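Dumping the structure here so I can ask a few things about it.
A single protein chain has been removed from this complex, and every other one stays in its place.
And then subunit A:
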Amino acid sequence: MSTRLFGEPVRRREDPRLLTGQGRYLDDLGRDALAAAFVRSPHASARIRDVDVAPALDVEGLVAVYTWEDLPERIGRPLPLLIPHPALTHGRTAHPLARDVVRHVGEPVVMVVASDRYAAEDACALIEVDYEPLTPVVGLERAVRGDALVHDDVPGNVGAHLVQEVPGADGRGAAEAIEAAPHTLAFRLHIERSASTPLEGRGVHARWDGRDLRVHSSTQTSTSVRMAVAAALGLPLPNVEVIAPDVGGGFGVKIVHPWPEEILVPWAAMTLGREVKWTEDRREHFIASAHERGQIQDVRVGFDDDGRVLGLDVTILHDHGAYTPYGIIVPIVTSTQLLGPYKIGAYRVEFSSVYTNTLQVTPYRGAGRPQGVFCMERTMDKIARHLGKDRAEVRAANLIGPDEFPYDQGMTFQDGRPLVYDSGDYPRMLRMLKELIGWDDHVGRPGLGIGLGCYVEGTGVGPYEGGHVQVTSDGRVHVSTGLTSQGQGHETAFAQIAASELGVPIERVSVVTGDTRRFGYAVGTFASRAAVMSGNAIALACRKVREKALRIAADALEADPADLEIVEGEVRVVGAPGPAVPLSTVAVLANPLRYAFDEETAKATQFSGAAPPDRPPVAEGDEPGLEGRDYYSPVRSTFAAGMHAAVVETDPDTAEIRVLRYAVVHDCGRLINPMIVEGQIHGGVAQGIGGALYERMVYDEHGQLVNASFMDFLMPYATEIPRVETAHLETPSPLNPLGIKGAGEAGVIPVSAVIASAVEDAEGFPIDRMPLSPSELYHLRLRHAGQEPGGD
């Protein structure tokens, strides 16, 4: 196999179109489509008394107005609960349009279809909805009081409750181990809400031609949208195709499906016999898509004189908002990935996932890991502080050793499989990080702090992905996979894999993702899984193609297939630059023809003499064409890891926090394209900095999201983001043929923990709550100087 392209910083093939304005994002499609817009609830909790659409009926360009009562039974049903779990005893999902009650600001109540968006919005503004406001449940503390309910039939607002417990080596449970430990600490941590906030929001475009439905959606899973849409509309699956066009970022939010709009827009297109499009606006994205992160964690830990953890007990309150379409994946990930690269004596984790009258909570890049890592890393720092030890030393005392893999944490991970780490070298990673940031040489002072954070990330979760590879008679290689792309450079990385596996110039390879016309079986893009899952599936499919090409070429060259190789798109005898057969010819020979369409294909026709007259043209068990399809389905996840460190400066007067340096050591197994991996890390760290210092979803007591715009939700600009210094460690995964682990979420995971660690070091008092604004830091200073009462 040629490995020249695998591992090289190959320039992205996506870029020329994206740099010249030739990308095709959702709103770039369907120029003549009708536009949909929605009347959304202004209340967090209310009963709908009446909807009066009459005032809107005179709007010029109005085509249709729909409330829940106008929907056929199968369209009006609650949306699917995507990931059921036995512990999710009270899972609830929304109706596509609100039925009688609304449970968060932004919930869709009426759909309007008009000639263009301006007219649709005009009509929305004139529709009068009469609400009877109810008492909203906002905030975790309020939710668990249970005196007001989000869903009448969910007592105490608790949707799910789950306990996982792993005894220590001596068989003792966490409570007992903590009790018996030489040192114990107990504390509470808070993490606030943030959100994916891709710069392109959601969007759906649908076209119905009387028999077939074509849906474009800005989604992270086109195959699953297709199945959900076909089921909701009662259409045969072959008559529905779903395509993810260029997608302007996802970061998790676009894995949720089907959104109300993904059902309603196709239904409207069928009902009206017209193309219909809906493009989410920024306010809608804030109040009607999904958020993540919000948790309160109560921690008890017992440890020995060296800082080794003997017992850890964590109780998590997780705010999942008004509905649970994505189940309880986020708190499950938090409670399992909390363990990080450490051997924890005995561990008990319990979470309650509760309803509030706020936007639903579903995975955002990191998907619960940032909260888990915040918890564990704060714990490590507190242990070090308690013992007066170096923070890196305490971590080193707890790390899993490089000779202890596979390492079984004894828990059940988010894929329902055992939490078993496949490979890694955490002590070496810690040494690399200390060197990169200059840990041992750092001279701190008040206002200048250094911090670190470590994590392990389960990536490449199943169940499977597939790849299809076809070589056509022009020598081109067409690769397709079902999962989708939102900027990760899949067209490039997958082309590198195919070119390397097949021995063809990368210029001949094209890659299609997220188009159900090309590949119908897939799961989707999330959990840093695309490279691991589709990358390996494509490699396996290429190996099938390669084997077939060598077999066919062996006949032509009268050689043994084992003696052949493919170099620069030609099959030849290994090491011999003699006679060679180009793959284009092999593709011709692979497909016996009756009809030629050019000189080359004439070689495969029935009078050409190419095929022996005594054998069927397509041998038994064989198939025409030079193509292959294969799937990669891992027994369990593979575990990437990373360690980050930062140096921060805090302003003595304004309490502004500046990140002076940020260092990352990262291990995602074998790198396909280091340029793309570094880009993923840079972007992840930037989102992490946003989550640590700037971004939060501010709900008032009425359940109004008061900062639902880019003016008020502070996404960082270039002025807020430090330069990231990176170093890579490559411990290949033994679980997959390419030895790769995922990288997509890596950058974001430990950032809040790292910044808290560094600010704590600079300020000398504990940081137990993120994000941390200058104003909050200022008040913490006053409190710790004894000038302000209270606090937690």
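Quick notes
Convention: a contact is a pair of C-beta atoms (placed from the backbone, for glycine too) under 8 Å apart; a residue touches a chain by one contact, two chains touch by 3 or more; residues count from 1.
The working rule: contacts and distances are computed from a predicted model.
Matching "histidine kinase", "ABC transporter permease", "Lactate utilization protein" or "Carbon-monoxide dehydrogenase small subunit" against the UniProt entry of the left-out chain gives the name "Carbon-monoxide dehydrogenase small subunit". Here one chain is not drawn; of A:Thr67, A:Thr197, A:Thr513 or A:Ser528, the residue touching it is A:Thr197. Of the listed positions A:Arg12, A:Arg207 or A:Arg636, the one in contact with the omitted chain in the full complex is A:Arg12.
Within the set A:Arg282, A:Arg517 or A:Arg658, the residue that contacts the chain not displayed is A:Arg282. Residues of subunit A that touch the chain left out of the display are 11-12, 14-16, 18-25, 27-28, 31, 116, 118, 197-200, 246-249, 251, 281-282, 486-489, 675-676, 678-679, 682-687, 709-711, 715, 717-719, 721, 723-724, 747.
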